[in-house]
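Please read through the structure below; I'll follow up with questions.
Only a single protein chain was left out; the remaining protein chains are all shown in position.
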Amino acid sequence: MSLIRKTAAELASMIAAGEVSSVEVAEAHLDRMAEVEPKVKAFLHVDRETTIEQAQAVDTRLRAGEKLGPLAGVPIAHKDIFTTRDMPTTAASKILEGWRPPYDATVTKRLREAGLVILGKTNLDEFAMGSSTENSAFHPTRNPWDLTKVPGGSSGGSSAAVAAYEAPLSTGTDTGGSIRQPASVTGIVGMKPTYGGSSRYGLIAFASSLDTPGPFARNVLDAALLQEAFSGHDPMDSTSIDAPVPSVVEAARNADVAGMRIGVLKEFGGEGFQPGVLARYNETVQLLESLGAKVVEVSCPSFTVALYAYYLVAPSECSSNLARFDAMRYGLRAGDDGTRSAEEVMALTRAAGFGPEVKRRIMLGTYALSSGYYDAYYGQAQKVRTVISREFEAAYQQVDVLVSPTTPTTAFAIGERVDDPMAMYLADLCTIPSNLAGNAAISVPCGLAEEDGLPVGLQIMAPVLADDRCYRVGAAVEQALESRWGGPLLKEAPSL
Amino acid sequence: MSAITRDEVAHLARLSRLALTGNELDHYATQLDAIIEAVAKVAEVAAEDVPPSSHALPLTNVFRADEVRQSLTPEQALAGAPAVEDDRFRVPRILGEEA
Partner (left out) sequence: MTMVYDEALDAFEPVLGLETHVELGTRSKMFCGCKTTFGAPPNTQVCPTCLALPGALPTANTMAIESTIRIGLALNCSIAEWCRFARKNYFYPDMPKNYQISQYDEPLCFDGYVDVEVDGKTVRIEIERVHLEEDTGKSTHVGGATGRIHGADYSIVDYNRAGIPLVEIVTKPIPGTDRLAPEVARAYVTELREIMRSLGVSDVRMEEGSLRCDVNVSLMPRGASEWGTRTETKNVNSLRSVERAVRSEIERQAGVLTDGGKIVQETRHFHEDTGTTTSGRSKEEAQDYRYFPEPDLVPIAPDPDWVAELKAALPELPSVRRKRLQDEWGLSDLDMQAMHNADAIDLVEATVAAGAPPADARKWWMGELARRANETGTPLADLPITPADIARVTELVASGALNDKLAREVLEGVLAGEGTPDEVVEKRGLQIVNDEGELSAIIDQVLADNADAADKVRSGKIAAAGALVGGVMRASKGKADAARARQLILEKLGVSE
């Protein structure tokens, strides 16, 4: 089997055993990228030379007997929203085109130290705002399962790269579903860790109280290995949790749900859900029951308005977070003809540098925070946030995890929803509650929808700091389904 | 009645420093109106007595010791600047006094 088809864990042990070098693994992936990138367009920045240099350095360190992390030598693709010292970082925005950060994000820094090799920076919806990666200022990314479909978003470059075997692992960020939804529609595993479990330092902020870095991989164990490699307390992020966490890698190796209580969310599964999605979802719930889990129906009535609370909280924070892009210290400067004022140049630059979705959300957030509207919009949304957290807490009194489809539909067509923001926002319906409550949640593949043959994802949600439960249930589902399918779901994907 | 007028959108654009064209204002007015109408559904949740959550988790008192850390060099600090003069960021003339 070629190197690109191997799991990250397999690659790591081959590299550790000296069967293959990090450089060879990196080259295999770079070659794959050269072959399929024209079709998939998952990356914004690839720099073969820098990648090979990094791989050589890791090989040297390994040969010198240095003890690196369990993923040492394995290549990775980073969502282009994490700062990287040696590569540009743009958040897929014209306003940051060509910007080279003088510092590494904690996630990129830790993975560098653990010996992972950066293949490049992946595409995203501009500043992570979107569910399709069509909002990238540079180009849309395509779903490897069907090049006319979106790869999800905002971390669509990262999901597509992993699904297209361009990278065994990638990083993403999840603010309202931006890891789980792309993972779901590309047939891979994507995890949103507990908020505060992974550091936001160096992650270009969209909505600070929601943004969470997380892993993409083609299987549950790889995702767990990656999460463990970059997670943990970071003093540079004041919202980072300084507490011991259960091992997610151990959980991913313990695929046993016997005796676990699993809550089926009543609110997610009726109207607006694609029948093929519901069919796969319901089968998977039955599968869990057959594996010895106790399945009960749970109701969290306010989850249906979570979407609306999210579209107030996230834009409000983004309107403030994106104020720093003002043409004064870095990035684009437009309209500076020597006569215009700073104020005018700021407004012209921001008009030229931000795409329509970003402008829409900035204005929506500005509105929600304005005096006279604050209480009805931002203030009320924050209260709804509390209500949602309480409903989660009540549910977790009865069950260990909650499940739902990750998305109401499979991947939609490129261009289908660009002119209808509310339709686009609905893609995050099921994923948003976990962001509002800071909970952990994972998406694992659970089959293909009958109608379109596209991947369906199962979302498994767990309480704060119970990320291990997501991995444990996810691993059980994966093991049972793969034995039924005779291998991973991705083997069904058409060759590119 | 629409939730938001074109004038209000123009005001929001000014507040958020976005130089929008007339066509854009029309376009955003229509879209924002639909979005605001939708998100107004948050009012359906009875939450009068519920405290608002500004954060995902109830952490408190996360502080840093008063210790000096390495700064960037002026070269690093200014590397991305659109214009530089005398080791400072050169910016277009500033209209108003500081707020």
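Think of it as A and B in the order they're written, each chain with its own count starting at 1.
Keep in mind that, in the parts below, a residue touches a chain if its C-beta (ideal position, glycine included) is under 8 Å from a C-beta of that chain, and two chains touch if they have at least 3 such contacts.
Here the structure is a predicted model, which is why all the values come from computation and not from measurement.
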Residue among A:21, A:194, A:209 or A:459 that touches the chain left out of view: A:209
Sole contact to the chain not displayed, among A:328, A:414 or A:460: A:328
Chain not shown, touching residues in subunit B: 11, 14-15, 17, 54-55, 59-74, 77-78, 85-94, 96-99
Absent chain, residues of subunit A that touch it: 82-83, 89, 91, 96, 99, 101-103, 105, 200-205, 207-209, 235-239, 316-317, 319-320, 323-326, 328-330, 338, 342-343, 346, 366, 369-371, 374, 378
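What we mean here is this: only the chains that are shown with their structure count from here on.
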Geometric centre distance via CA averages, subunit B-subunit A, whole Å: 23
Of subunit B, residues touching subunit A in the complex: 4, 8-9, 12-20, 24, 28, 31-32, 34-36, 38-45, 47, 50-57, 59, 62, 64, 72, 76-77, 79-83, 89, 91-96
Residue ranges of subunit A touching subunit B (in the complex, touch as defined): 99-100, 102, 195-196, 209-210, 235, 238-239, 241-242, 302, 305, 308-309, 311-312, 319, 323, 326-333, 335-336, 338, 340-348, 350-351, 354, 359-360, 362-364, 366-368, 370, 376-377, 379-387, 389-390, 421-422, 435-438, 464
